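Of the protein chains in this complex, one is absent; all others appear in place.
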């Protein structure tokens, strides 16, 4: 997937973010997932906050729907919402395997890092246009695809995080990330992306930093 | 349906709008639909603008999704979007029976009246909260239910508008309107509706006036 | 002013709107202002709706403030709000000369045409970015400057609309329009305007059409 993505706007933004991107996809939390050494407490903290995060992620797709003026974009937003709501059901089932029940997750206060990334997405999504919104969602969607692909060889018996890795390395998620990258290119092309790279890069970079902070938040719970 | 709706917030707002409501649901355009006397040119104008309107109506549900902080409201918004997108397919098929093809409708400029109502909904939906948004969608959703019920006895063989009447008088649409009324009550209850009636009534009234203007726009095309 | 404006993004959009622009700046209402033949009833209708319009225009600058990420744009938005609020005081004084008092204007329902243009501006301003917002404000700001300049030779003794013409033909308003055109160019340059002309032209054209509809609304009150 990475090769195809590199050809487009996402690849350009990812390369432009340089060390910020490497800090994100190579975070100790991610390495701990890959080699199975991540403390369970860190993963549980992450899972709970990721549940809270997902609610806002669905809202971000809804916001994309409002911002759409073309029926295809609007249909994509509706499909994205439906897919994420379905994913939340899977997430809840997976969390239960880790001893986390939905009511407890709902009752958990959002971490500062969860607030920061999700509301930053909304701010760019309300103050900017549809391209700005997609630009700050991209580090999440495509970053997890890259992380999943890189960790895939480690999704072996005995790794407690194998199922998580397989979910993001799998064809379904990889396909969704590819679709998102194509949408970013399509929206970028008609939104003058080439002429607004400094602003796009700045907001993409901030989103990447906030994703890294999200790993930090989980990581701290394991120490 | 009318009786049940009257018990809640919608009924209170409808009654509060008085003659504005009666002008809307008893518009000559509506009477012409019921007795079959509406000029076809008026109906075609209406159908085309209604198609353009529906795109924005899906966006309004998307905006409701963004504004939702509870998973049930968010799920409702996603379902509403999916249902409306499906309805648009039916609408397109129905328009084809009247000699209107989708490409031609897309190419038609929005009438001032179409712009006025749809963007007023968005303004209340972005400047106000979820209750404000639902309050200005209600005249459309519930008004069509009332119009459909009232016209149902006229949906007879020979009335060229029988299929239109049946669609809105039918159980599916009536059920959807009832669900929307229940949602308005539920959101109203936790959003302090009782303490903000003057503002809610004012925006509801404006929405009713803009619905009437929408009929005016169709009506003029028949003269 | 016109020559300088023609060199930039506004000039390109204005030329692109072609006959729509000519219909707007050459509307019978405008010609009636210039030659003094406009019925007073038409002008009073216009003045009242323009008062209601101005409240939303201040809000549009506020929205521009929210959408600004640079201190200079934010400061411009604050200055614009303060200037418009001051202009509203002048407008109220001027309306009083025509026998319209503020309380009566506040109590007047907004015309469909007033709703349409103002809420369209808000929709583009919330669904699009800062450039989209400025693109749909431009027809109003710069159009009035062009109308004022064209009518200036007619601001003679005996023309009841001389003061109105002088206000828009005057150095202060012309300067403000020039500043707005420069801001559009500056924001356009960093927002990739060159790569998004079809969308910008489409929303500019709609704004022009809605300005024309606003004149229509006043004009009808004189017949």
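Letters A, B and C mark the chains as written, and numbering starts fresh at 1 in each.
We adopt the following convention: a residue touches a chain if its C-beta (ideal position, glycine included) is under 8 Å from a C-beta of that chain, and two chains touch if they have at least 3 such contacts.
Model, not experiment: these values are computed from the prediction.
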With the missing chain put back, one of B:14, B:27 or B:67 would touch it. Which one? B:67
Contact with the hidden chain (one of B:50, B:129 or B:185): B:129
Residue among A:9, A:100, A:181 or A:206 that touches the chain left out of view: A:206
Hey, which subunit B residues sit against the chain that's not shown? 66-69, 126-130, 132, 189-196, 198-199
In the complete complex, which positions of subunit C touch the hidden chain? 55, 58-66, 68, 71, 74-75, 77-78, 81-82, 85, 88, 122
Subunit A residues touching the omitted chain (full complex): 59, 109-110, 112-113, 115-116, 118-120, 122-123, 126-127, 206, 209-210, 213
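Assume only the chains that are shown with their structure count from here on.
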In graph terms, with chains as vertices and touches as edges, which category applies: line, ring, star, complete, or other? complete
Can you compute the centre-to-centre distance for subunit B and subunit C, using the mean CA position of each chain? Integer Å is fine. 31
Roughly how far is subunit A from subunit B, centre to centre by C-alpha average, rounded to an integer in Å? 36
Note: subunit A residues in touch with at least two other chains are 66
